[in-house]
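A short write-up of the structure that comes next.
As you look at this complex, bear in mind that one protein chain is not there, while each of the others sits in place.
And now, chain A:
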Amino acid sequence: MPAPICTLRKLEPTPTTVSFTVSTRAPIETLQARLIHYGFLAVRFLLVAQVLLVLWTKWDSTMVHSNQATIPQWLSDTPTGQWAAMLANAAAVRYLVPICVFSMWILVRREYTEESLLVLRGLGVETTTSSSTYLSTATTRFIPTTSIQDIFIHEAFKGFEVRFYLAIVVEDEEDVVVVFPVRTPAYSPEIKLTRTRLYCRDE
């Protein structure tokens, strides 16, 4: 499977701020692309709800000691509810549960990674890495200018490749902070280094 090509976006909301975003998905710019994106999100949400409903129905039918169904009547009467009941009756628990878990995992997985670096002149830098699922939020880290010792670009072996990476040396920390840990921009980011320096420190 060929590795996806990443794109780099630069945003300058104010003269003293700049944010670089590296993403493995194509940028959403046109209205059409936007609609498709949100449409897919909605479908994804509905499918997750459907899978949950199937599981819930199965729970009800297997709990023999309680005659009373926990699913409200209005939900089980809808075509969705009936379809879920059909599915739940058709498959045994030992098949249904793994299938549901697997499809949940497929549905909530974020298939792109987005990493960004926000540089605030005189204040510091903030790194953000998107999470691997839609359920959790992105991890961010703010590094104030005062604790930044150095910023450098170097190369390293990763897997079967040699990659460029942008790293920040933070005071009193043993390891450097690698800014784009998952995907490095598809071109050598030397230019960015100078920019980062410019923005981060008033040199």
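In this text, contacts are C-beta pairs under 8 Å (C-beta built on N, C-alpha and C of every residue); 3 or more make two chains touch, one makes a residue touch a chain; residues count from 1.
Following the convention adopted for this analysis, contacts and distances are computed from a predicted model.
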Practice problem: Report the protein name recorded by UniProt for the chain absent from the figure; options are "Vacuolar protein-sorting-associated protein 25", "Ribosome biogenesis regulatory protein", "Phosphatidylinositol N-acetylglucosaminyltransferase GPI3 subunit" or "Light-independent protochlorophyllide reductase subunit B". | Solution: "Phosphatidylinositol N-acetylglucosaminyltransferase GPI3 subunit"
Exercise. Can you work out which residue in A:83, A:134 or A:164 touches the chain that's missing from view?
Key: A:164
Quiz item: Of A:12, A:77 or A:155, which sits in contact with the chain we cannot see?
Solution: A:155
Quiz item: List the chain A residues touching the unshown chain?
Solution: 1-3, 5, 154-157, 160-164, 184, 186-188, 190
